[in-house]
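Let me begin by handing over the structure; questions about it come next.
Removed: one protein chain of the complex. Kept in place: all other protein chains.
Right after this comes subunit A.
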């Protein structure tokens, strides 16, 4: 089986990338192939990169509060491109009250401050769909 490929992405204008960088490195250390988009990506750019890089997972990191707008948009665009099989997860400062709605539109899991990188890696392994 090929390595799991993960796109770690920073949607929107948020410049806090400590978490994105830490998770990128942790997933790499856990044997996954990780591509990091860098800051200020539009949902369109993220989906284009996911397609180009043929990834299995899109991990969105956002601390600005724009997750209710940007996360569903990424999921929607992935589906429109026929990439609905990609596992989408999110992390950041995200209130519990927002999580059910994000899951309802297809974000598989949300990791909030305090989540361990090991838990993220394990979730990916257990839920990724690879051809």
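Going forward, a residue touches a chain if its C-beta (ideal position, glycine included) is under 8 Å from a C-beta of that chain, and two chains touch if they have at least 3 such contacts; residues count from 1.
The rule we apply is simple: contacts and distances are computed from a predicted model.
The chain absent from the displayed complex carries the UniProt protein name "Methylmalonyl-CoA mutase family protein", chosen from "Acyl-CoA dehydrogenase family protein", "Glutamate transport system permease protein", "Methylmalonyl-CoA mutase family protein" or "RNA polymerase sigma-70 factor (ECF subfamily)". Between the chain not shown and the residues A:3, A:52, A:80 or A:116, the one that touches is A:116.
Where subunit A meets the chain that is not shown, the touching residues are 8, 12-18, 21-22, 24-26, 28, 34, 36-40, 42, 64-66, 68-70, 93, 95-97, 112-114, 116-118.
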